[in-house]
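For this view, one protein chain was removed and the others were kept in their places.
Which chain is which? They are A, B, C and D, in the order written, and residues in each are numbered from 1.
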Amino acid sequence: MSVRKWARIRSPWLIHFNTGGCNGCDIEFVAAITPRFDVERFGIKLQGSPRHADVLGVTGPITMQITKRLVRIYRQMPEPKFVVAIGTCATSGGPFKDCYSVHGGVDTVIPVDVYIPGCPPKPEAIIYGIAKLLNKLSGSGSGGEDNGGHTQKT
Amino acid sequence: MSYGSTIKVPFGPQHPALKEPEYFLFEVDGDIVVKVTPRIGYVHRGVEKAFEQETYLHNLYLAERICGICSHAHTTCYTQTVEGLIPLEVPPRAVYIRLIMAELERLHSHSLWVGIAAHEAGFDTLFMYLWRDREMIMDLMEEISGNRVTHAINTIGGVRRDITSEQANKIKKFMDKFEANVKEYMKVLETEQTFLKRTKGVGILKPRDAISLCAVGPTLRASGIKSDVRADDPYLAYGEIPFNVITHDGCDVYARTIVRCEEMIESANIIRYALDHLPEGKIKVPPPRTIAPNESVGRVEAPRGELIHYARSNGTAKPERYKVRAPTLGNLASVCQTLIGAHVADIPMILAGIDPCFSCMDRVVIINKDA
Amino acid sequence: MVLYEIVGVFIYPGIAFLFGLAFLYEWIDRKFFARVQNRIGPLYTGRSGILQPVADFIKLLSKEDIVPASCEKPIFSVIPIVYATLPLIALFVIPITGSALIAFEGDVIFLMFVSALITLTVFLAGWSSAGSFSRIGSIRSALQMLSYEIPFGLALIGPAISTHSLSLTKIAQWQAANSSWFLWLQPIGFAVVLISLLAELELVPFDIPEAETEIVAGWLTEYGGRRLALFRLGKDLELVMASTLVASLYLGGAQPLFFIPPVVILILKSIIVLLLISFIRAIFARFRIDQMTSGMWTYLLPLMIVQILLVQFGIGG
Amino acid sequence: MSLFREAARQILRKPATVKYPFEPGIVPPGLRGRPVWDMEKCILCVLCQNACPTAAIKMIPKGPDAGIEYHLDRCIFCAECADACPRKAITITTNFELADTSRSTMVQHYKKPQQAQTQAAKT
Partner (left out) sequence: MEDILKRLEGYKDNIIEIKRPKERRIFVRVKSDGFKNFLSRLIEDLELRHLSTITGVDLGQEMELLYHFSYKYSVEISVGVKVPKSAPKVPTITDLIPGAIFYEQEIHDLLGIEFEGHPNMGPLIVPEGWPEGVYPLRKEYTVQELNRIARGGR
């Protein structure tokens, strides 16, 4: 495993973005950084600025109004970047999939690397999902726009 | 300190101080806010329209997902409103179980909020402690209902799960522990100078304004107005349980914090009392599938204040109109008022002060043409 | 001569050592901070997560490099390097091994100059990236500097007056010779230095220029990838600088004890300072910028003047 | 300074963190996780499909594929389907570790065993 890859797996910084969810997923996501679950164990840090982040955690069905902002935040993140859809809403639109102001899952707008179903997923389930993402990074599997750091623009 | 003449400072939609995307446009003179224009709608999922498309039972789950923080308040209000349409008598044991869940939810929501307020003030350690202790409540709710956040315990005509006597004992034990911890943190909040400096005298909402701007919940009570739907318009079993309505005369963010802390202690008392007086019997009665034309208003004291639902049935299995007014919309006018004249650095504190949850405010469609 | 020295400094193997120290300090800080919050902190990267800062650094280096369109490109690119070098230069004058790498009479003044320069780079960093949050952050950091720099300078002068020297090495040696620490002799000065350093390092309660809940990441908002890596390295080095500075000025510096080499003693002492800083930042809430400036002027400055007067009249030195 | 005492106490105390996923998570017995179907019991009565608020269940009434199509990516784990089932064919498990890297694997097809189907048709 190259040093780069090692470093990437060990230091996934997250940014969290609510795209119209009901807060359920958001509070569970925040609960994952608190003492009981403490995702800093994995080197995960919550970032405020998309420029600093590696992983975008999206909660909620994509409302029409938020779409542009979501895409903008995604663009502002430097490569390599990954997207985690947290909750059923972000996975498929969930209970709101038929509402006319909603796009549906995150993958209708930006590529997603890991889906975490649950309404809301327990913090444990979120950690499990992130572990799955890290697993995927260390293995050969690549999805979404992950180009494994091979296409570094400098 | 001055950043120049009047400039416009956007706040949101993605901003770390807001857990949810909302947008405020501030006009700032130097360091002082002179004008606020809110632009909500980023979380609009069109739920009110969606209510008209689904059956009453399915709508229960939609109502639950109006908001994840006080999901139980929404389902309680929903069931109360729909049972008012039929009308349906809910068995007393179910009423008590609903009430216990509602108070547990208030505990989780208030401790979440006090944590967020501390975090907003840069007081991360207290945030961590509060959220650590909040896990106790989450565990209880998970054990009773099967999920930490969306409990899905209410159903039209009763509740879906019972509270066993072991669970009741466990709840009582946890309540004692939690109450002791809350008292400890209250002492911290009352004496920590850096926190007091950020909250005392910040975001003043005078009682007169609080009434005329229709503020609700802890925001209203922190301005010294004694109003609580639980006491004024008792639903569930609140009429049978003795409890105090907490008020505070501070009118500032500090007062809102203290009101919420004291309400937590009060909630713990209510839960203990309710568990001791839990009636025996059935936990649900079957509801009819279709509902004759009628109309009904339900009110619930959600953790953030008065929540009001209005339903109108038309004889089918689906409602004709369903209206939700969540507490945050009720408080929006008052928070815009209190923001005027505030320091830029205080904006997050004041906004957090009403415990905003925009997800329940933006009910209806928001659609971007070029989306 | 000077040029030769500077080149010599840069190829000095000590740099790698200082980098290592910087990462170690960050790890200690994070671990301890987590511990105070009843958490574990980094755990799986290396033993007990000790390699976490290294992993962060490497990861940031390997990230895509984005330059926002509206920023001042030349400044935007150079500033991170400057920011990382400045604390490094400052570290050379701190007597880490008992005597500093470059020691000269007046390096206390030099140190103050460097710390002011650091703030200037912060200001430029925020300003050049042109985002509104960055600009607010940079203005805040400049304001903050105006208020803590003077008490900080005065505090540094306290020991200098007592030892009749403006050299850090001499101040440290004076304490060894008199077998008394300035911590005991000038406690007010110690407290003021600690508070000013918290402000310099932008830590709670003075993390106003990068207050996350108010202005995202302040002046750092627009920086990502390699630039952010350099800023973080610079910050860690600053942390080393601050804690070793306090250790040499107030805790007796690198006095040898039994067979333990002086370097180790100094590092241990500075780690104690580091833990103190960590603890302080855990138990306070953030001030508002106007509260911070007025607080510095109304409390710290008079306190410091009292301290200097005490020293002048022969008390505490 | 008021947090001083509490904070100082934490230094000596064991962290509250659980080491999940390296040790099992806290799972109460009643946790609502993933529903599973027992197709031996199912009589394809469509009640669960109707009960589901998010249309996560699709029943295929006839043919060789007859059975239940379950969409994990839509399910909100409300357990209404299990309550609705007249034959108790649906069990709500406590499995919450459902994250996956692809959505296509989240649709599960439970087929009705052929012989049981014919039996059901007979009765």
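Convention: a contact is a pair of C-beta atoms (placed from the backbone, for glycine too) under 8 Å apart; a residue touches a chain by one contact, two chains touch by 3 or more.
Computed from a predicted model, the values in this text were never measured in an experiment.
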| item | value |
| --- | --- |
| Chain not shown: contacting residue from B:Gln53, B:Asn244, B:Asn269 or B:Thr316 | B:Gln53 |
| Touch with the omitted chain, as defined above, among B:Glu103, B:Glu179 or B:Glu306 | B:Glu306 |
| Option from A:Val30, A:Met64 or A:Val83 whose C-beta touches the chain left out | A:Met64 |
| Touching residue (missing chain; options B:Leu213, B:Ile241 or B:Ile271) | B:Leu213 |
| Residues from chain B at the interface with the omitted partner, ascending | 38-41, 44, 46, 48-50, 53, 84, 87, 211-215, 227-229, 232-233, 294-297, 299, 306, 308, 310, 312, 320-321, 323, 325, 329-330, 332-334, 362, 364-371 |
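As a convention for this text, only the chains that are shown with their structure count from here on.
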| item | value |
| --- | --- |
| Between the pairs A-C and B-C, the one where more C-beta pairs touch | A-C |
| Intercentroid distance (Cα basis), chain D paired with chain C, Å | 53 |
| Euclidean distance of C-alpha centroids - chain A vs chain D, Å | 22 |
| Shared interface positions of chain D, touching two or more other chains | 1, 3, 7, 15-17, 26, 53-54, 76-78 |
| Overlap residues in chain B, where contacts from two or more other chains coincide | 16, 61-62, 65, 125-126, 128-129, 132, 135, 142, 147, 150, 192 |
| Contact footprint of chain C on chain B as seen in their complex | 1, 3, 9-10, 15-17, 31, 118-126, 128-129, 132, 192, 194-195, 197-198, 343-348 |
| Chain B contact footprint on chain D (complex, rising order) | 1-3, 6-7, 16, 26, 28, 30-32, 51, 53-54, 76-80, 83, 92 |
| List of chain C residues in touch with chain B within their complex | 36-39, 132, 136, 139, 143, 204-205, 207-208, 211-214, 216, 282-291 |
